[in-house]
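Okay, handing you the structure first.
Only a single protein chain was left out; the remaining protein chains are all shown in position.
And now, chain A:
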Amino acid sequence: MTDSLITETADRLMADHVTPAAVRALAAGGSPAALWAGLAESGFLDALASEEAGGAGLTEMDMLPVLLAAGRHGLPLPFGATIAARAAIAAAGETAPEGIIALAASGRRDGGNLIAQVPAGEHAEGVLVPDGDGAILLSVASATVETAGDGTACRMAWNGANGPRIAGFDALATGARIEAAEMAGAMEAMQVTTLRYANDRSQFGRAIGKFQAVQQQLSVMTELVHGARAAVHVAAAAPGSLDATAAAKVTVGEAAAQVVAIAHAVHGAIGMTEELDLHLLSERIRRGRLRYGSERHWAERLGQAVLASQEATLLDFVRNRVFS
């Protein structure tokens, strides 16, 4: 499939299933079953798995349009996570469970317990939890689950956790890369929405988009949206580079703070209401910033990598370590 064909297919898929009403119903504690069934039918679930393993053998770069589209619609389910998890599980020669698989951001051993922080885990059936230099696949049914209340992540604990090992799989980094891509998509949607509003809303007898101060804010927003898209492109092109993932999470997270602020500033009071869909996007972005390590976490890791490297210049570091 070509890039634009994937984009079109993904956009149609999300528009059909991830409606504002569906997102609201999930937030109110509804079941994800119907929404998930629609997404699962799309055939994207095994897109990243190799052809030998029954997948489509696509790359992360090929799949970026799908994540962007999910973000544009504020999808709260771990669709990208499930796709990445299924590919990793298949590559390890294991069988993936049916249904939603979440990626844990952390896994901590405490005596006989394994405790994990799992973004969107409340919807999942399986979880890949970081453990040693890989991950283990665990079922949610055997865990105690505590939802955080703000929807960012839930805390899961397994007693005597045991499951298939997926060697070499970095759940935190994969989660960060997916989250950054979906946030970049959500920011694109915010820009489109805000632009439309600036053309529709009138004050002082003209559209507010005709005021230079508003125009300049929307221009900055556009710059940041483009910068975020570029960052997730770089990360998708080099999924093996932890530095590229770090760079994307930092750039997207910092841009997100400004993009959300501008979107709300331009919308005025109406943007603060429950009825407007804008907040579904702000909400998706808020969670994204808090999941899989904040800008600060990734900037520190990236900074340590720069300072420990032998590269002569920062540009050399970025070229050699982030771009490949």
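Here, a contact is a pair of C-beta atoms (placed from the backbone, for glycine too) under 8 Å apart; a residue touches a chain by one contact, two chains touch by 3 or more; residues count from 1.
Definition applied: contacts and distances are computed from a predicted model.
According to UniProt, the chain absent from the figure is "Alkylation response protein AidB-like acyl-CoA dehydrogenase", selected among "Alkylation response protein AidB-like acyl-CoA dehydrogenase", "Cytochrome", "Cobalamin B12-binding domain protein" or "Linoleoyl-CoA desaturase".
Only one residue in the set A:195, A:257 or A:276 touches the chain that does not appear here, and it is A:195. Only one residue in the set A:13, A:234, A:263 or A:278 touches the chain that does not appear here, and it is A:234.
Within the complete assembly, residues 3, 7, 11, 61, 188, 191-192, 195, 198-199, 209-210, 212, 215-216, 218-220, 222-231, 233-234, 237, 243-244, 246-248, 250-251, 254, 295-296, 298-307, 312-319, 322-323 of chain A touch the chain that is not shown.
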